[in-house]
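Only a single protein chain was left out; the remaining protein chains are all shown in position.
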Amino acid sequence: MKAVYFAWVRERIGLAEEDLAPPREVETVRQLIDWLAARGEGYAAAFANPKAIRAAIDKSHVAPDAPIAAAREIAFFPPMTGG
Amino acid sequence: MKAVYFAWVRERIGLAEEDLAPPREVETVRQLIDWLAARGEGYAAAFANPKAIRAAIDKSHVAPDAPIAAAREIAFFPPMTGG
Amino acid sequence: MEPTIRVQAEDFDAGCEEALLTQGRRDVGALVTFTGLCRDEEGTLAALELEHYPGMAEEEIGRVAQEALARWPLVGLTIIHRYGVIRPGERIVLVSAAARHRGEAFAAAEFLMDYLKTRAPFWKKERRVDRADAGWVAAKAVDDEAAARWEKL
Partner (left out) sequence: MEPTIRVQAEDFDAGCEEALLTQGRRDVGALVTFTGLCRDEEGTLAALELEHYPGMAEEEIGRVAQEALARWPLVGLTIIHRYGVIRPGERIVLVSAAARHRGEAFAAAEFLMDYLKTRAPFWKKERRVDRADAGWVAAKAVDDEAAARWEKL
């Protein structure tokens, strides 16, 4: 599974993208966030406030309880500020 | 007092403008409409439905009970359809 | 802020008017431009003849513009209304409102169009493709209602 990060999520993690291989018990977006947050300081800072994190699977917005099993690309980013 | 007419009011009366000298007892826009309507067939047709007539005094919209004493120019026309 | 108001027979260029409102400025965050065009009504309309009340047209549009400026903090405003013969596909009216924020620009532009429809002294006569006689367009109740909803705000 490819993970992509944007804005301050990207800056805090220090990566724009990476390949992830979470264990099988990580089934939802929320669980993936918890698993990522435990990976190190930058991840912990990026995901410190899960309410401020938005996610997309294969370029469509998803809710925190969305399953990640079929995801090819999962994205994490702050609330959008375009327009 | 100068009177100006627009759209189908103008067409029915057959004039774009004329000078009016109504008698002193004609004090309001509504009374002027009644006085004009009695002037002939074209006027009667133009003012047959007073509710369909809008008026302006010196280029500002006025209500039917507006006094006409100070008017230099009074205009009669149908509801506006610009825009 | 002094609005630009023009009543003219000639066509106008919306892009040019928009550029004039924003060029050299750094305080405009939102620009909303409405352009009203002549439709051919499924091929039945040959042209519109737009009659207007010279002098009052400019004055009344000016009064409507001042009402908009009293309601919303616009930083730029242009209103153009054409008269004369206008054919399908041609432009009739332009309202372009510049503001700091989008809500203000949208509200002001829509308010101005609703008020122009019911207050600016213009009258449309339709030339039909299949008829010799042209008929005056009747005022629409829906336009009165559109203007009336701003009274509640």
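The first chain written gets the first letter, and so on, giving A, B and C; residue counts start at 1 in each chain.
Rule of thumb we're sticking to: contacts are C-beta pairs under 8 Å (C-beta built on N, C-alpha and C of every residue); 3 or more make two chains touch, one makes a residue touch a chain.
These numbers were taken from a predicted model, which means no experiment stands behind them.
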Shown chains that the omitted chain touches within the full complex: A, C
Candidates C:32, C:50 or C:65 - the one touching the absent chain: C:32
Missing-partner contacts on subunit A, residue numbers: 4, 6-8, 56, 59-61, 75, 77-83
On subunit C, residues whose C-beta touches the chain left out of the figure: 13-16, 18-19, 22, 24-40, 43, 88-89, 100, 102-103, 105-106, 109-110, 113, 146
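What we mean here is this: only the chains that are shown with their structure count from here on.
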Whole-Å separation of chain centres (CA-atom averages), subunit B against subunit C: 26
Where subunit A touches two or more other chains, by residue: none
Junction residues of subunit C - those touching two or more other chains: none
